[in-house]
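Before I ask anything, here is the structure I am working with.
As you look at this complex, bear in mind that one protein chain is not there, while each of the others sits in place.
Our next item is chain A:
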């Protein structure tokens, strides 16, 4: 899988050009190394801490006086952490609020509630003027390269725009910098005066990546960066992103619905359903031992080439019905209407996102590996309710085990029902 020979782009890089901005040009030998799965560094400090983030879009009635008749609860209480230089994958089906979460973090939307702490500062209430310096640190890669580039601008002016807006380099230095960036993303630097329509989909996505890199961000929100591309091009773009991450230490929030891509790219994965995170864990746990019935159903839907080649067929978990409307979500657990193991408690009490392993949180009353879901709810102890979901007098909610965006050193052991430490 190694790609040791120097690439044409790297070869044509004139030495004197790189001196202008050495930090942005990766060492050519370094770039196209082996593209294995990236590994997590769970000890790194979080660069982004999202706590109980909510985004409700008002639904207006028709007619002249447009009253608000409800809210689409696109994102409803999402908490997670992204560590420096790490990447968190956000997966889920269409309409579950992944993209909204991404747009909240880049502050294209103003959240209804909750906090977004970037490097320790809460930016959720910032106005556009306060956000301006932060724009350099948080950037976004968009889904559709056909609409994310202005068709009337040349590639040079698209990639150079951030430099001009933030006046990071004098105007005569913009072009050399643009050419360096084109080279970094593997495009011909001579093409700066071409227009987006003259490029293929994969090349356009590279242009979008170059634009996001221009300001050397610390956090990149990648909103389905490859889902609009051909499969062969997907691999190239993913590998490019991985190289850039290794080279510049950029943290990624990687939004996707392709589980295979996320598995390759993200050491940590969060699964969303109807505006909530139902399970978040490191890669091996999510893909190897998922505890939430939704995650299990999602993974069973992924075609497996190896299994197909030997003729075997995995049991596929079919979910009945449709995703409920986010305007009027089900009471209790949002997944209960489609859940094969739902009971009464699921309608009464909302399962909290509870840490059940060193790097594993799950929001299910009956969390357990596929086929080994417990008979009694595992959450009753921490929530202070009985098996039917009724409040127990004197029992307290154990907020030391819940309500933290990151991972704690103690968690609830599912077998014993008692908190354990590492």
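Quick note on the criterion: contacts are C-beta pairs under 8 Å (C-beta built on N, C-alpha and C of every residue); 3 or more make two chains touch, one makes a residue touch a chain; residues count from 1.
Criterion: contacts and distances are computed from a predicted model.
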Listed names "Oxidoreductase", "Sigma-70 family RNA polymerase sigma factor", "ABC transporter permease" or "FAD:protein FMN transferase", with the criterion being the UniProt name of the chain not displayed: "ABC transporter permease"
Which of A:54, A:84, A:153 or A:173 contacts the chain that the document leaves out: A:153
Options A:49, A:101, A:124 or A:143, residue touching the unrepresented chain: A:143
Touching residue (missing chain; options A:50, A:72 or A:187): A:187
Sole contact to the chain not displayed, among A:69, A:108, A:327 or A:392: A:108
Hidden partner interface residues of chain A, rising order: 1, 3, 7-10, 31-32, 103, 106, 108, 131-132, 135-136, 138-140, 142-144, 147-155, 161-162, 165-166, 186-188, 190-191, 193-195, 197-198, 200, 202-203, 208, 211, 215, 232, 235-236, 239-240, 309
